[in-house]
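One protein chain is absent from this view; the other protein chains keep their places.
The chains carry the letters A and B, assigned in the order they are written, with residues numbered from 1 in each.
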Amino acid sequence: MTDPPPTEVHDEPSAAPEHESRREPAITARSPWVLAGRRLLRDRVAIVCLVVIVLIVLLAVFAPLVASITGHGPNQQYRDTGLSPDGLPRAPSGEFWLGTDSLGRDILVRIAYGARISLLVGVVATALTVTIGVVVGLAAGYLGGVVDTILARVIDVVLSVPFLLVAIALVSIFGAGLLNTVLVIGAFSWASMARIVRGQVLSLREREFVEAARSMGASSARIMFVDILPNVLAQVIVYTTLLIPVVIVVQATLSFLGLGLPAPTADWGGMISEAQNYYTTSWWFVLFPGLALLATTLAFNLFGDGVRDAFDPRAEGLTRGWKG
Amino acid sequence: MRKVNVGSCLTRLHDLSAGSVVFDGRDITTLSRRQLRPVRRDIQMIFQDPYGSLNPRRRVGSIIGDPFAIHRSGARSTRKAQVQELMERVGLNPEHYNRFPAEFSGGQRQRIGVARALALNPRVLVCDEPVSALDVSIQAQIINLLVDLQAEFGLTLVFISHDLSVIRHVSDRVAVMYLGRIVETGRVQQLYELPRHPYTRALLSALPVADPDLADSQSGIVLTGDVPSPVFPPSGCRFHTRCPRAEQDCVQSEPVLAPVLDDLPDHETACHHPLAVGELLSDSQPSIADTQIQNRTDSGRKSR
Partner (left out) sequence: MLWFLLRRTFLGALVLWLITMGVFALFFVTPNNVARSLAGRQATPETIQLVEARLGLDQPIWKQYLDFVRNALHGDLGYDYYHQQPVTEIIVAALPITVSLAVGAAVLWMLLGVTNGVISAVRSGSFADRALTTFALFFYSMPTFLLGLLLLYFLYFQLTLSGYPFFPPGGYVPFTDDPYEWTRHMVLPWVTLALVLAATYTRLTRGSMLDVLGEDYIRTARSKGLRESRVVVVHGLRSALTPVVTQFGIDLGQLVGGVVVTETVFSMPGLGKTAIDAINRQDLPVILGIVLFASAAVVVANILVDLAYAMLDPRVRLH
């Protein structure tokens, strides 16, 4: 029979706290988030994109300033100065920096105001989508059993719905508007997120730290939100940044199909839709709103890519049915 | 299938398919989650895997503070001080309060697990293979910490392990399990010196012996055959498929735990053909690796 292992072995730093704190005077608590943030800051493309995003946000916030600098209201129709004698839009000039649209309105000012709509819908609808997706995914994955069976089936149903068709139909029934657009997008796009979160939770709930929490008497809600959620948050953040541009495109698409905000509110999809019939004569009419939209989605996507690289989870398709 | 073992049943992490858990004279086998909450304060657990049992995304301070938060014990303002006191007590640097588990070594992590388990002054600490995932050099520190804390806090330790030396070191009473059944139980001295059950005997013979003269006389006993599936255990005595002493009655009826001959009343053995004092098992070639694998559910027990 062997003797019990020797008692005092000081090979662990913690065994002698005072020594260790001397050796390592500054105790920096570098969280995984800080680490990811640092990686992100080193990604030049991501930083450029972040700058573009900030610029667009500033454009949206200071849209009234743009209007006062140019002296043109967003919905003001300048029939004399803004339209050619044949009633066609005017090309960019000192008066109208980015030209005018078919009603003689200043395109620059309308783009600035349109940015408000795109960003607002992009952020709010994404927040709604992510909230529903995370809660459903957590509940289905952690609670399991009947809850999971039902929720998994609901996820299947939502994923099988032809999204764009139903979104258009719903908006046409309930009326076009900011709130309805946000609700429709939120109601039909959470399923991918829920599926991703559920998958993660299914493996996380078998981990011992969840068992430890249960052994301490933690409630299901506490385990789901305090113990499991932080572990899926990296993925959630990545998909959130990638979801924002998708939502912006969906909103623009709805507007393009005539289901945007009621006239004369400026929004990018609607502007491009109006420009459709003028692309042969007035290139600026479709180009500038199109560029604004493209710059925004591209910046968000590239930034999202950077975020993903920083966190480095696996990528999956989030784009079911968005395109077409 | 999930690995369900004695430890997680004692703490009611899993429901029992048979039998009961009695704590402090009270049957807690079928208590609901709500009824169980106060009991959880008294029975805490230390887990096998110090890497898996600490949430990688949460700071150590908040992990150790969990029991306070869950049981709404103590004011929020004093929590940090309480947690740091605990950290100090288990040999962690309290200044590491804001670190993440990944910044600690395996042994330190297990200390974090101990601190968390001690937070609410439990009466029973179920240690589920608490050192098997650690380096041998670190194992001693954790075991000594547990032994010290046991004395200091007046704890009862339920120590589940397959390491016979460790069990001998920490235990007062030992229960040996084979395929989910206790085959022999008794005070540590009696059981290690006078094993009655052939399985216990085989286990003990697999222990390395420091004295080379003794080593020869106590050559290892090798159990042959595979471990049967615990889902479909053999009939009668579960050990009969691999027991060199098995006879017809072992296949037919399951032996019950009872004192053998003139053993002390708390030394019980479940065997139809227990070994006599000093009797050796007939054996073939030694192979320690074989027995090591088979003893996952062996358990030791220690109580004050």
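Please note the rule applied: a residue touches a chain if its C-beta (ideal position, glycine included) is under 8 Å from a C-beta of that chain, and two chains touch if they have at least 3 such contacts.
Quick caveat, the model's predicted, so the values are computed rather than measured.
Taking the full assembly into account, the omitted chain touches A.
Check A:131, A:160 or A:203 against the missing chain and you find that the one touching it is A:160. Taking the complete complex into account, A:297 is the one of A:129, A:200, A:265 or A:297 that touches the chain left out. Contact with the undisplayed chain is limited, among A:83, A:121, A:234 or A:249, to A:249. Among A:48, A:120 or A:168, only A:168 touches the chain left out of the display.
The chain not shown here touches chain A at positions 153, 156-157, 159-166, 168-170, 172-174, 245, 249, 252-253, 256-258, 269, 272-273, 275-276, 279-280, 283, 286, 290, 293-294, 297-298, 300-302, 305, 314-317, 319-321, 323-324.
Operating definition for what follows: only the chains that are shown with their structure count from here on.
Centroids of chain A and chain B (each the mean of its C-alpha atoms) stand 49 Å apart.
Listed in rising order, the residues of chain B touching chain A in the complex are 2, 8, 11, 13, 33, 36-37, 40-41, 44-45, 47-49, 52-59, 66-67, 70-71, 88, 91-96, 98-100, 104-105, 107-108, 111, 113, 116, 136-141, 143-144, 165-166, 168-169, 192, 207-210.
The touching residues of chain A, counted against chain B in their complex, run 1-7, 9, 11-15, 17, 20-21, 27, 29-32, 206-209, 211-219, 222, 226-227, 230-231, 233.
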